[in-house]
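Heads up: the structure comes next, in structure tokens.
For this depiction, one protein chain was excluded, whereas all remaining protein chains were kept in their positions.
Should a chain be cited, it is by its letter among A and B, assigned in written order, with residues numbered from 1 in that chain.
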Amino acid sequence: MTLETVGFWVVATVLLASSLAVVLTPNLFHAVLYLAAALVATGVVFLLLEQPFLFAVQLLLYAGGVVTIVVFAIMLTERLVGERIAQTSRHVVNGAIVAAAVFVGIVGFLIGAPLGAPRPAETGDTTAAIGRALVGPFAVTLELLGVLLVVALLGALHFARSEE
Amino acid sequence: MAPSVWLPLLVLGLPFVAFVLLAVVAPLRRVGPRAGLVSIGAIALAFGAALTVWTEGFVSETTWAWIPADGGPIATVGLLVDPLSNAMLVLVTLVSLLVQIYSLAYLGDERPASLGRYYTYQSLFAFSMLGLVLAPGFLQMFVFWELVGLCSYLLIGYWYERPAAARAAVKAFWITKLGDVGFIIGIVLLWSATGTFEFTDLFEKAQEHALAIPGLPTIMFLIYLGAVGKSAQFPLHVWLPDAMEGPTPVSALIHAATMVTAGVFMVTRTEPLFALVPEVLTLIAWVGAFTALLAATMACVEADIKRVLAYSTISQLGYMMAAAGAGAAFAGFLHLLTHGLFKALLFLAAGAVIHAVGTNDIFRMGGLFRAMPQTGIVFVVGTLALAGVPPLAGFYSKEAVLGGVWEAHLTGPFLMLALTVLLTAFYMFRVVFIAFFGRAHAAAHPHEAPWLMRGPLWVLAALTVLVGVRLALGGAEGHEETPAWLAPLSVGLALVGFALAWAMYQRRAIDPARIAAALAPIDYLARRRYGLDALYAGLYRGFILGFSRLVGWIDRYLVDGVLNVLTALTLRGGDALRRIQSGRAQDYVYGVAFGLLLLIVGAQLWR
Partner (left out) sequence: MIGLPAYLVLGALVFSIGLFGVLTRRNAVGILLGIELMLNAVNINLVAFARFNGDVAGLVFTLFTISITVAEVAVGLAIVIAIFRVRRTVEADRLDLLRG
């Protein structure tokens, strides 16, 4: 058992456990914290796949930014509603069946797919390659993404602005 | 254009101009009597022109293409002017003129707008009838044939606010239509066999024996059906008595003198064609004679003066048809002309009586001769003419008819017609004795009609006498020799009828009730119009109403039912499908998930 194998199983276990916790815990605030854990675990999966740059982005943007926003939102609504937001679930059995069916479907699809290729060795600096790709073939997409972020920012401002 | 063309055209055109004027210019129509003057002026001029045409003896045929086609027009319109149409022109315009003048007084109490409407119809009728008379072919004849039918409908239903009048108008229209269907089918069949509507073409073909087409008897029978409806022959005669719901002048003009004779005129006009089919002719004679007898028996038990005259008209039409069927079309046509005069006279006199007494029931009249002697005299003149007493007009024409039927060796029809002579005299004098000579009713104070009404009466009475004298002196051209015993026989029969009526209703030597009891079955049947009206009503209710109900039921329950079920299903389906749209975003995510599953499964299956 190599370090990577051990790491994968550990990380996978943590990821799945925290993911389940996100969807099952009754406390919304705890759910956000578990989500942060799941996001960090995902980042570790990126590390296992030898993508340190993505790991960093994941930690900074996702685990940092998203979780912070969500916490803010929860605090805000909680304050407004004046009581703890207790998380309850609806149609748990239905949801489980459908989710399981989707999972089985995807796995069934994977079984049929030709995926035998072994993992090639890492070549060169991936980060530099990503950078070149971003300003090269994906330059327009990158610009559009910038526009999207601005629009999202303005939209969020518009929605969240208190009516006065 | 020769006067032999434009004068008849003028006769035809003047009433049409009057009609258009009255129909289009509403203010003119609404003033009533003045509208009448327009119509009367037009028909008077037309009468003058017709008189010229007749005295000059114009003969011409003019046609214009109507439906153009390769190789000559399919149909033409035009004028066929010959002695036959000339005589009819004079009769139609004369009676129209007198009736329109008479109506001015008779309908004087009508609202002006209604009177304008009446004269509009009158002008249209005059135009239609003249167009029918002048028609050079079957198609134009049929068009005007239907137009006079329409005018008849409009004028019977002139007092359309009376349910009885409206019903009678519809009845007349439908029953004549029954015959007209046969007429148009016959015309079209004849056209498809010969390729022409023109009378002259057809007559030429008939003479060259080029008309030996298969089914000609059927075709001619179908054409004859039109005459059966229009001329009120058995079994389609039932509409004419009901048509008496219209104003009396209308009855005099349309339902005695002119329109109802259109059938006879048509048969006379196309006599060369009918001559080719002796079996149909025999049928026409038998039906005519039977109609004459049947209507006469019904007239004997009728109490409504106008209905008596209506049955009398049917009876006389039967005479004319019998004559046409016996091959003596000229005799029939002569009877048509004389009958047009004295029957119009009788109707107008009856109208004067009704105008004075305010009822149609002869048993509520009585002693009228003292109160209105002039009307009484002209009524008696008309009665004598109708009964066939020499030297009045009816005697000669009726004798000619009887002679023609006898010559054709149609013994059965002859016997029926001879019996009808007796009955005619009987029922007419029954009316005269009851209405004019019986005991006066104290309640009524009848008075003589105004001169506007008396004038036409006297003109017609004088003409009846004059035509009779003219016939007595010279006889008419082509007048067939009749057996010497015929004239005494017919006069004798008429005298018997007169004596019977006198004995029963004047002397009261014989109690009518006992006669009725002795002839109970006939009396019973005649009073119920031989059940024909009931039969038609039953057929109408049974078939048409039944069919209507069936259609209604199908519409209500099958068609609507299918639609209702469909709408209900759609509503239910929509209601059920609506529940899918819960409005909750998560429920829609289920849909997305199912779609994803479907995609995966599909991709697996059709890889």
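For the reader, a short list of remarks on this structure follows.
Note that in this section contacts are C-beta pairs under 8 Å (C-beta built on N, C-alpha and C of every residue); 3 or more make two chains touch, one makes a residue touch a chain.
Note that the structure is a prediction, hence the values are computed from the model and not measured.
In the complete complex, the hidden chain is touched by one of B:214, B:521 or B:583, namely B:583. Residues of subunit B in touch with the missing chain: 577-586, 589-590, 593.
The omitted chain makes contact with subunit A at the following residues, 2, 4-5, 8, 12, 15-16, 19-20, 22-23, 28, 31-32, 35, 38-39, 42, 45-46, 48-51, 53-54, 57-58, 61-62, 65-66, 69-70, 72-74, 76-77, 80-81, 85, 87-92, 94-96, 98-100, 102-103, 106-107, 110, 115, 117-120, 123, 126, 129-130, 133-134, 137-138, 141, 145, 148-149, 151-153, 155-160, 162-163.
In this text, only the chains that are shown with their structure count from here on.
Rounded to whole angstrom, the centroid-to-centroid distance between subunit A and subunit B, based on C-alpha atoms, equals 100 Å. Residue ranges on subunit B touching subunit A, taken from their complex, read 586, 590, 593-594, 596-597, 600-601, 603-604, 607. Subunit A contributes residues 90, 94, 98-99, 101-102, 105-106, 108-109, 112 to its touches with subunit B in the complex.
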